[in-house]
Structure formats: structure tokens, C-alpha cells
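One protein chain omitted, others in place.
Per-chain numbering from 1; labels A and B assigned in written order.
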Amino acid sequence: MGISHVLFILFSVLILGGGVMVVTRRNLVQAAGALILTLFGVAGLYVLLEAGFLAAVQILIYIGAIAILIIFAVMLTRRLADEQEPGLNSQWAWALGTAVMALAILVIVIQGTWPLAGGVVGNAPPLTGDSTSRLGVALLSPEQYAFPFEVASVLLLSAMLGAIVIAREKRH
Amino acid sequence: MEGFDVANLFVSIGQVWTGFLVNLGLSSQWIAFVNKLVAALLLTALPVTIVVFTIMGERKIIGRFQDRLGPNRVGPYGFLQTVPDVVKLLTKEIITPTNVDKVMYNVAPALSVIAVILIWAVMPIAPSMIGVDLDIGVVYFLAVSSLATLAILLAGWSSNNKYALIAAFRTVSQLVSYEVPLVLSLLVPVMLASSLSMNDIVQAQSRGWFVILAPISMLIFFISGTAEVGRSPFDLLEADSEIVAGFNIEYSGMRFAMFFLGEWIHAFTFCALTATLYFGGWRGPFVDQVPALGALYFFAKMFILYLIHIWIRATMPRFRIDQMLAFSWKFLVPLALVNVAVMALATKLLAPPDLSASFWATLPRWGGFLGVNLIMAVGTFVAVREVARQARRKEEEVSGRFGSAAVVQE
Partner (left out) sequence: MVPLSWYLMVSAALFCLGIFGVLARRNAVAILMGTELMLNAANINLVAFWRHLRPDVMSGQVFTLMVFVVAAAEAAVGLALCIAIYSSRGTVVVEDMDLLKG
């Protein structure tokens, strides 16, 4: 048990605690705040996994853009009555059953291949070289991921145009 | 003191300090831990200390700009004015209104200061004087400064006040709009240094500051930086004539002051970032022989840029919200996009910097970059003039029609 284990437990508590609040809070802005905690925890896990670039991008995109967008949407679609209405629908018990069952299956599968009892020290191969610059090379070299990268930019552009067209107020 | 080297002042202080810890009988692990803790504390204290002086200085300078004396009652020439101000703010009652979201209401002011202070972790102040030389320094600073947006949104919403919420919406749309040209302009120094690390960017400017190679990028960065800070002419987040005061209307005492602390620190932090990314950071004459001079150059550049920032603040009137958003989306973003594309091409075409080359051999590269930037500036000027002409022509047509109608009526 080293400092990384302590940090891992801290971030996991942040992730799962935030996650529980996201799905149970009736007040949606508070749910979005909990979502931000979860996203922070995930960024922390990226740091523990030595993917610093992804951690920074996670904070920049998820917290700086997506979470703010969600809070905006919550505020723009808020009704005063919403706070008294229940947050969950009538089939929440079934949903809970489904989620628990999915968790059980996932845990069984993970236990089968990567058992939790395998000790507290993971044996990851050592990281060689600067992974950030290797990521950049991988993203932009034609024989690796240049094409998906360009397709992603087209996706973003079309999403942006679509969002503008959909949310624009119709002028008659 | 034996072996105390003034040239490596900070290294020497560090050695003396570590020697002191060794004499205390600490193990090397603990010494490393204590040293990291002290470094973190110093880096946190540094911006908070600087801000005490910049508040006083800015109030004096703004006073002169506006043809008045500024604070002149406390201490010689009023230089101690900040002390009673802080004491006053600290002793004020902190009111928490009813029906606010308690957690978010209390977190938001702290978050707005934390987001700015975290930037100083990657600021290269002098050679080998940097909190952490992250290999993703630039992305890190963008990530933590996006937290300030979040702080403002949370403050506006949790206050449970309509004006605060409207102001928060305005502020967030402003900050998000100006983050786009900011990031795009930042790509240029990153491309020129071919590194995301702040230290590498400073190192890459050994043969010439990036402001010479990429002046347009610098201007876009400085303008969007001013907007990110929320200073005049982009101070719509506290337009008291329109939205009473802004997102911080329900805050009082020290919590209210925290937002302003964040803004003041942000102001000179952005100047420090501009100095680092475009004006060579700690680079200057004799810095290779006397590394301690680096900190002096860094702070001198920062304060000169801050002076320009204050000058803009004292000179320009406030934008209207639609003007401000249009300026970002219709002018800065297209210009920044063109700038990135052209500079990427120029970086590829013009020979990469060869450190062994003589000064004269690097001149064509500088000239090439300057020429490219000049062409872009002229192109922008022509395009803007053309758009303005067409707008004016349209306006004249409309007014001409109404004008003739008025004549007929007479």
C-alpha cells in the first residue's frame, strides 16, 4: 500500500459518491455538481495511470465545457414545479434490478480474468518515452489514426451545426 | 557564508535551507517532502503577495489616468492603503442569505481563487525555478483556468438571485467565447517550440522572442486574455448599470473579496503568461551567467505588460454584450484560425532553428515570419474595411430612403 493506493481510494470514493448523487439527486443543478466531482475523480485516475494529457483534457473538455453545458441546459429547461416532482420514474425498481444484475455479471467476468485477490501491487510494464508526444504522433500519422481524427473533426462540426439549427428560435 | 553564490541566488538559498534540514537530523525522504511542501506554499503565497502591491499600484495609476490622485491617506503617498482595506474586508460580517445552495455558495469564491493560483504551478519564474515542469504545461493551464468559469456559474446559480443568474449566464458566454481564440492563438507558440511544456517554450525563445515571430498570435492572446480576466473593455460581468453588480451580488465580506482577489490575481497572471509565452519569460541579457537575474526579467516583463493592461482598462469604454460576442466569433476566431493555418505552413517551410547558426543566418527565418504576419495583418485590415464599407453603404441606402421620404412629406 503506497501513496498511489490512498489516492486511488480517494478518487474512487469521489467517483462513486458523485455518481450516486448524480442519479439520485432531485435537484438537477446539484446532480450536475456531483457529476463534476465524478469527472474530477476520473481525471485523478488518469493521473494515477500516467496519462497526464488525458487528465488535463478531461478537466478542460468535460468540466470546462460539457458540465457547464449541462448546467446551462438544466437552468434553461427548469420549471418551478420540478423541484417537488419525483426525480425517478415508476420503473426505478426494475432499473435498479437491471443495474445490480449488470454489476454482478461485470464483477464475475472481471474476477474470472483479473481477480481482485491478485495482490495490492499491480505489475504494469514500465512507461518508456514521452507518452504525450507519442499520442500526438499516433493521432496524426496516416498509417495510424489520422483518418479517425479527421472524421472526429467532421463529427464535431456537424454536431455544432446541428445544435445551432435545433436550438435556434424559429423566426416566422 | 561559504560557497554562497549570488549568481545562483535561489539555488544557493535552497542549498542553505536543505543544509539546515539536514542539520535538524531529518531523513532524505522527509527532506524531499518538506521541500515540496515549502515550494508549494511559496508558489501559493507568491501571487497573493504580488496582488497586494498591484492593487495599490493599479489604484494609483488609474487615478493618474483619470486626472485624480488616487488613494493618498494611509502611509507615504497612500502606499499602505491595501492594509486597512483587507482589515476592513476581513472584519465585515459574512452573510449567507436564506434559500441559497449552501455548499455551492461557499465553494464558489474559493474555487475562483484556486483556479488562478493553480496556474502558478507551471510558471517558469527563473531558469530551473518552476513548480513542476509538466510536459503538458500549456494544456494544464488551460484546464485549471476553465475552473474559474465554473466558479462564476456556481456562484450565480447558488445565490438564488435573478440578477446574479443573468450575470452568470452573460459571464459564462463571454468566457467560453473568448476561450476559443485563446486556445487557437496558444497553438502558435506551441508549434514554434514544438512542445507543450512552459519551460521548453521559454528555452525555445533563446534566439528571439515569439512576439517577433508571431505578433498576431500575441495580440489575439492578449485581447482574449483581457476578456478572460473580465477587465474593461470586457467588464460585462460587473456592469453595475445593467445587472446591478453581477454574479457576486449576494456575497459579502471576505467571500465577496475572494472574487475580486481572483480577478486581480488573474489580471497579472495573464500578463505573466504572455511574458512567458511571447516575450521570452526569464530570458534577458547575462541570464546564462547569472541565473538569478531571470526572476528580475520575468517580473519586469510581467509588470510592463500589466501597465499596458491597466492602460487599456483606463482608456476603453465597455462593450455591449452583442458587440463583445460578435467581436470574438466574427473577428477573433476566424483570424485565429487563419493564423494557425498560416503559421503552421510557415513553421514547416522556413528552416527550423539551428542553435549553432550565427545571428545573421537566422535573419531570413525571422523576416519570413514577420512578412507572413504582415501579410495577414494587411489582409485582415482590408477585409474589415470592406465589411465596414458594405455595412455603411447599406445603412446609407436605408437612411437615404427615409431621408427622401421625409422630403416628399414636406
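The rule is simple: a residue touches a chain if its C-beta (ideal position, glycine included) is under 8 Å from a C-beta of that chain, and two chains touch if they have at least 3 such contacts.
Every value quoted in this text rests on a predicted model; they were computed, and no experiment measured them.
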item	value
Omitted chain - touching chains that are shown	A
Residues in chain A touching the chain absent from view	4-5, 8, 12, 15-16, 19-20, 22-23, 28, 31-32, 35, 38-39, 42, 45-46, 48-51, 53-54, 57-58, 61-62, 65-66, 69-70, 72-74, 76-77, 79, 82, 85-89, 91-92, 94-96, 98-100, 102-103, 106-107, 110-111, 114-116, 118-128, 131, 134-135, 138-139, 144-145, 148, 152, 155-156, 158-160, 162-164, 166-167, 169
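As a convention for this text, only the chains that are shown with their structure count from here on.
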item	value
Rounded Å distance, chain A centre to chain B centre (Cα mean)	29
Partner chain B, residues of chain A touching it in the complex	27, 29-30, 33, 36, 52-53, 56-57, 59-60, 63-65, 67-68, 71-72, 75, 130, 132-133
Footprint of chain A on chain B - complex, ascending	101, 103-104, 134-136, 139-140, 142-144, 146-147, 149-150, 153-154, 157, 165, 169, 172, 176, 179, 196
